[in-house]
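A protein chain is absent from this complex, but the other protein chains hold their places.
Chain IDs A and B follow the sequence of writing; residue 1 opens each chain.
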Amino acid sequence: MRLALFVPCYVDQLRPRIGFAALDLLRSAGCEVEVPGDVLCCGQPFHSAGEAESAQSLGHRFMTRFDRFDAIVVPSGSCVSTLREHLAANEEPAAAEVAARTFELSEFLAERWDSPSLTHPIPRRVGLHSSCHALRELRLGTPSETREPVRPDPAAMLLDRIPGIERIDLTRRDECCGFGGLFSVEEEAVSVRMGLDRLEDHAKGRAEILTSTDISCLMHLEGLARRREQSVEFLHLAELLAASAFGEEWLAAHDEDTHGPR
Amino acid sequence: MSEARDTIFAALEAARPAGPDAPPAPMSGPPMPDAPFDVMASRLAQNGGRLVRSTRANWAQEIEWPRARADLEHLYSARRGGDARQSGDLACRGVGLITDDVHALAPLEVCILEAEFSVVENGASWHVPQSPQERAAALLAEHLVVLVAATEIVPSLHEAYARIDLFAGPFGWFLSGPSKTADIEQALVLGAHGPKTMQLVVLDDAHP
Partner (left out) sequence: MGHVDRAREFVRDEARTRWHDESLWFVRAKRDLAADTVPDWEALRSQAAGIKREALTRLPALWREFEDQAHAAGAVVHWARDADEHNRVVAGLLEERDITRVVKSKSMLTEECGLNPFLEDRGIEIIDTDLGERIVQLRNESPSHIIMPAIHLKRGEIGELFHQEMDSPAGLDDPNELTAIARLDLRERFLAAEAGITGINFAVAETGSFVVVTNEGNADLGTALPRLHIACVGLEKIVPKARDLAPFLRLLARSATGQPISTYTSHFRSPRPAESGAGPAPELHIVVVDNGRSRLLAEPGFQEALACIRCGACLNTCPVYRRSGGHSYGTTIPGPIGSVLEPSRDPSAHAELPHACSLCGSCTDVCPVHVPLHHQLLTWRSHLARQGHHPRRRRWALGLAAVLFAKPALYRGVTRIGRGIARRLPTALLDKFGGAWTRQRELPPIPRRSFREQLADRESATTPRATVERKSR
């Protein structure tokens, strides 16, 4: 199976370690992985700002570039949901095919391929934040609002395979963190309030690590936590899985020198 | 006036919205549960009402009255076919005897109605007032008592609407509790404008 790894723009620029985690996880699961260098963005910022043309052209670029792969995996629920939406609006036959072959990372690992063996224990309390895109657009899991047949959350399934892990319960299982793209700066006051409430919910469960399929949610929550000097750690799901698959030293080894308060 | 109507209809015709060619096939509701009166009682209680199981002979002794029946000054009993329960201390009295001004019913203490049937899933009873007085009495009385036969129950609203004939009269309603509100900090208050209590008396001659 020829697999492409699509690394979203903000992962590329701000959290490259997630890209390597995804790459190494997929390779250790036995996949041949390529990382095409010239598709840079799924178009989501444009899509949610209502800039339809820019969004469409980026979606089209994705489709033509990734057409030759058996599967395309993306460590971001929001990017996959955006891509599937664009491609659904595109009437070319290739569009529907590429959409059907594009997966969010946890979806791919848990449902379509045996997960890499997660052998290194992580005896910590972990809070899983449900990304709204992953949950309500991609239906990876069951939203608390509906009474549809229950569908397990692949991210939760993968986490529960990590030895020693304790996944906490939340009082509001799937409330939005308040990032919402440009919403985070345009409606900053409400966005912050929403994020602080999410952090409080995780704190009630005594979470030591917060994780999610979407780094955008985590960057917003981490930004709030750091400003308040809260000690909780933020790791993308791929990073957490990599730590269990390859050992915690993998994280340090791939920690690109960063600048900024930690 | 008809110019407005013409303009509106023209705008609606011009809109041509897309949509399904046909409505969905009518759906049936959930089946009758085991212990339907337990379910009905619980649903009614959510709306502040109380279900009492009794018989035609004994119900007046088995429900709660705001004060002794004989001491009630203003009572309205709905009349359905000259039944014995409309006599003695259950007969209309006080303002309950007024027939030509609904406003005069304001001091009414108790109103007794007969419902056609009740709905298990939500504890509601279908009632068709036989006169403007009956409807006003149900709203102005401080306490409401609704009688229904135990055989006349349906599982849900789907079966209810199969029984109801909206063409039959000017008005009909489902009643499922006393008048209530939660408009002040969501605190439940019974007796907003209408009755403060509502008892649904299920009459069953087989009931012990």
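Everything that follows uses one rule, which is that contacts are C-beta pairs under 8 Å (C-beta built on N, C-alpha and C of every residue); 3 or more make two chains touch, one makes a residue touch a chain.
Keep in mind the model is a prediction, meaning the values are calculated, not measured.
Novice: Mind listing the chain B residues that contact the chain we can't see here?
Specialist: 1-2, 4-5, 7-9, 11-24, 26-27, 29-30, 43, 46-48, 99-103, 106, 119, 121-124, 131-133, 135-136, 139-140, 156-158, 160-162, 164, 166-167, 169-187, 189, 191-194
Novice: Counting contacts across the full complex, list the positions on chain A that touch the omitted chain.
Specialist: Contacting residues on chain A, toward the hidden partner: 1, 7, 9, 11-16, 18-20, 27-28, 30-32, 35, 37-38, 40-41, 45-52, 54, 57-58, 61, 132, 136-137, 143-148, 172, 174-176, 178-195, 197, 219-220, 222-224, 226-227, 256-262.
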